[in-house]
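Scroll down for the structure; my scribbles are underneath it.
Removed: one protein chain of the complex. Kept in place: all other protein chains.
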Amino acid sequence: MSKIKVGVLGATGTVGQRFVQLLANHPWFEITAVTGSPRTIGRKYGEGVEWRLDGDVPAAVAELTVQATEPNLDAQVVFSGLPSAEARELEPQFATAGYYVCTNASPYRMMRDVPLLIPEVNPDHSALIDVQRRNRGWDGFIIANANCSTTTAMLPLKIWQNAFGLEAVHMVTLQAISGAGYPGVASMDILGNVVPYIGGEDGKLESEPLKILGSYADGVVHSADFRVSAQANRVPVFDGHLSSISVKLKQPATVEEGIAAFKAWQIPEQIRQLPSCPDQLLVVRDEPDRPQPRLDRNWGDGLAWTVGKVANCGVLDLKFMALTHNTLRGAASGSVLNAELLVVQGYIER
Amino acid sequence: MSKIKVGVLGATGTVGQRFVQLLANHPWFEITAVTGSPRTIGRKYGEGVEWRLDGDVPAAVAELTVQATEPNLDAQVVFSGLPSAEARELEPQFATAGYYVCTNASPYRMMRDVPLLIPEVNPDHSALIDVQRRNRGWDGFIIANANCSTTTAMLPLKIWQNAFGLEAVHMVTLQAISGAGYPGVASMDILGNVVPYIGGEDGKLESEPLKILGSYADGVVHSADFRVSAQANRVPVFDGHLSSISVKLKQPATVEEGIAAFKAWQIPEQIRQLPSCPDQLLVVRDEPDRPQPRLDRNWGDGLAWTVGKVANCGVLDLKFMALTHNTLRGAASGSVLNAELLVVQGYIER
Amino acid sequence: MSKIKVGVLGATGTVGQRFVQLLANHPWFEITAVTGSPRTIGRKYGEGVEWRLDGDVPAAVAELTVQATEPNLDAQVVFSGLPSAEARELEPQFATAGYYVCTNASPYRMMRDVPLLIPEVNPDHSALIDVQRRNRGWDGFIIANANCSTTTAMLPLKIWQNAFGLEAVHMVTLQAISGAGYPGVASMDILGNVVPYIGGEDGKLESEPLKILGSYADGVVHSADFRVSAQANRVPVFDGHLSSISVKLKQPATVEEGIAAFKAWQIPEQIRQLPSCPDQLLVVRDEPDRPQPRLDRNWGDGLAWTVGKVANCGVLDLKFMALTHNTLRGAASGSVLNAELLVVQGYIER
Partner (left out) sequence: MSKIKVGVLGATGTVGQRFVQLLANHPWFEITAVTGSPRTIGRKYGEGVEWRLDGDVPAAVAELTVQATEPNLDAQVVFSGLPSAEARELEPQFATAGYYVCTNASPYRMMRDVPLLIPEVNPDHSALIDVQRRNRGWDGFIIANANCSTTTAMLPLKIWQNAFGLEAVHMVTLQAISGAGYPGVASMDILGNVVPYIGGEDGKLESEPLKILGSYADGVVHSADFRVSAQANRVPVFDGHLSSISVKLKQPATVEEGIAAFKAWQIPEQIRQLPSCPDQLLVVRDEPDRPQPRLDRNWGDGLAWTVGKVANCGVLDLKFMALTHNTLRGAASGSVLNAELLVVQGYIER
């Protein structure tokens, strides 16, 4: 069976390079187009890109010529690692032209008819695709994955939402520098330091969970009704977003019940058949000092959530720590998994 | 007027070195004795110590001979930088023998008759000294300063307690490596990493505030009645503890009122006359990305609190970030300021 | 064909854990014994070890019971990650008892009858094994791999030695913290800092190369005759030793000839058949800012050398930068490759 042709928008950037790395040997997808900044257009990808990941540029992609980000690519699906402003302008052009856009960018995440999708959490939200196409008259569509730091909290919270209900969620994050792209955070700002600010991040952390953990019915995602508070911090860690999460539950639970709910979670059958799905998607650690970015970011090829330190919260009910790899689960790998889900669901034709 | 003779217990350790640095040219105190580990006893302090602070060992102290930590020192006041186990055993021996012990160690902090003192916050708690001496029949006494990370929250919370009342306090800390002493945190654990665990710290953060912000009356400190939740994290920062604090108030306040309360605070007259009191003890920053450890730990010679990012909390009422220098305000300098207060209050005779 | 039984001495330590990780699925070797410190003896390895590497303890090894480090193990070969003092005492006991000891420790490296082996550089030095057994009347033997930082320079220098001859080698190293084991370097010493000292390292860097690049003949390794100068520095890098190397050649060469010699090197046939041999063992980078620890330490599964920045040296003849992964190529993987070589050479019987 032939592979699905995919393009990577903004392929020379930080997220774009991850897309290239992940898709280079994908069993269902084949990179047939890459786009980049004016400086790189017309050059071989392998020459235009300043590769910052381990290993070499995948050989097949290295030979592709970088194109302008215009909807005339030889591809069916496009993965977007575009910066916000460009994404806002260009992604609808691609959707109009019939491309299936899986975006890592933020502008369309909170649009009522755009699925904000995490396969393990809200796979049914993809139904918004039909609404979106009807609304906008698009041949293609846009689906988005969540902010990298929002993602960290989503599977654990979904599990507790199902088990106990959520009344309030309080998050303080410790986020890695790779989340800001390249050059991103200046070393003079972060070496031996912490910065209690990431532009726009608190807002995303306080809005996206309500959509992702909302319920789909009749063409609409009904926002979840818990309260949220978030404070994002940048720490001198390369990869891996850690989050300290306190939760008020609708139906109070003990620490043991909270842990048991995590441990009882199993990968849904639909997810298990996705080619990128690893053996483990939720790692529950018992040690008092885990999760840690360096030790836990790579579980499940960087797709797994790691949780630990479930404890009573003296102010709300329970608290815990969660960690995900921000450029894999929280960005490129998450997008690829989304696309795989859409294939299984039939939104992307094989 | 002659100076008050003081000794430093555990003078070769991390906190002990800070005591030596701070007291070397103190207008009221004069270091007349230093104690250290068996390895260093009998040697000149300047030769026995592995000095890890900027500059050289102060010349006068370098010439002192390191003594065993036994209550036969030529001193009236002793500042203790002893490790926990030694502090537990030895500090009462000093108090029994008539020494005034100002300790940075934790064992006696939560004893009912031991003042847990921060001059700007609860100077009246020193009245417990009289109770302690009566209870225990000591000629001397023990007073303690708070855990370095507890300290970070205390002045800001005291101000809001006075202004609005406190119902609940939720703290997530980002703590510097120097808080663990030397050798302390292994570099393989913390370089490019975060560790969501500091042994015993969450407990201290959840108990000490209730005593410090409690009220003294009739020989007893009545514990404050707000709820507390704390999660301590170690981050790769050299000095400076940062804390993300969310608060439920008895009497709700706007962000503007919260900031106004901070800005209205003035150094009490009694504190202003202490020789270590700097011009600023509370720095209120308006920028969205402050306080930061590297930029804000040194205000007021490392004695000042820096607060910023006062904002509405979606779960409780208000939130903010606070920062203090953990080995200065949170340890040695805090102890010295305590001793200065006791001089002014008459508990230490000049 | 059945696998060769191997034991890991000091299996709970930093290097020991790497041995366990590397040997867990080895095609020729099977871990049948692990030894550890008194604290861990008698416990399951999976419970006694504080695992600091990515992923989990390999399942098969996790079930082994940790034994004392005594020569009564059910194994033919032992890989030693013992600390220096223990290695000095215990390794000869194992060799006497007939074990083939592949050690990462330093005590026996410079003994005249102990091969200091790097398969790509001096595979013929294994002939010392026969001398050693005759001399000492041992049934087993000891072979050593080089200091991790010495290793960084060895393949590149061997190539230039062959091509141009060496008169003098000047090395300044920038070494990773993992080279000191755990807990090793205190974070207060190295965070945001550089320490121009690693105990004993300069001496190893100045002596080991002369043996490794010496020539074997008639039962003796004749020391190479070039001059060496070394200055070791510790830098806040997790893994990967970088070295700035200037060389005076016997027969002067241009930069282009120096690069050409590196690029012409091919993996020897004997090495190519070793199961751990990767596709690439020498990576030559052309960029002006490579090699870098983070980007280049993992080539060839951490077994490859990366060189770059070949340039004229204004004082000697040519200079270049070299990098290897210190706990893989420079320690555990290097030892395993040595053992594989000995299997091919017949010193270890299958």
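Labels for the chains are A, B and C, by order of writing; each one numbers its residues from 1.
Throughout what follows, a residue touches a chain if its C-beta (ideal position, glycine included) is under 8 Å from a C-beta of that chain, and two chains touch if they have at least 3 such contacts.
Keep in mind the model is a prediction, meaning the values are calculated, not measured.
Chemist: Determine which one of C:Y45, C:F79 or C:F238 touches the chain that has been left out.
Modeler: Result: among the candidates, C:F238 touches the missing chain.
Chemist: Among C:P107, C:G181, C:P293 or C:G330, which one is in touch with the chain left out?
Modeler: Touches the omitted chain: C:P293.
Chemist: Would you mind spotting which of C:M111, C:V195 or C:A260 touches the chain that isn't drawn?
Modeler: C:V195
Chemist: Determine which one of C:M111, C:A168 or C:V344 touches the chain that has been left out.
Modeler: Only one of C:M111, C:A168 or C:V344 touches the chain omitted from view, namely C:A168.
Chemist: Please identify which residue in B:A153, B:L295 or B:L328 touches the non-displayed chain.
Modeler: Per the contact definition at the top, the residue touching the missing chain is B:L295.
Chemist: Tell me which stretches of subunit C touch the chain missing from the display.
Modeler: Subunit C touches the chain not shown through residues 168-170, 172, 174, 192-197, 206, 227-231, 233, 235-238, 242, 244, 246, 248, 288-295, 308-309, 313-316, 319, 321.
Chemist: If the hidden chain were put back, which residues of subunit A would touch it?
Modeler: Interface with the chain not displayed, on the subunit A side: 52, 177-178, 182-192, 236, 238.
Chemist: By the contact definition given up top, give the residues of subunit B that touch the hidden chain.
Modeler: Residues 52, 54-55, 191-192, 238, 294-295, 298-299 of subunit B touch the chain that is not shown.
Criterion: only the chains that are shown with their structure count from here on.
Chemist: Considering only which chains touch which, label the overall pattern as line, ring, star, complete or other.
Modeler: complete
Chemist: What angle of turn lays subunit A on top of subunit B when you fit their CA atoms, given in steps of 5 degrees?
Modeler: About 180 degrees of rotation relates the two copies.
Chemist: Measuring from the mean C-alpha position of subunit A to the mean C-alpha position of subunit B, what distance in angstrom results?
Modeler: Here subunit A and subunit B have centroids separated by 42 Å.
Chemist: Where in subunit C do residues touch at least two different other chains?
Modeler: 52, 191-192, 238
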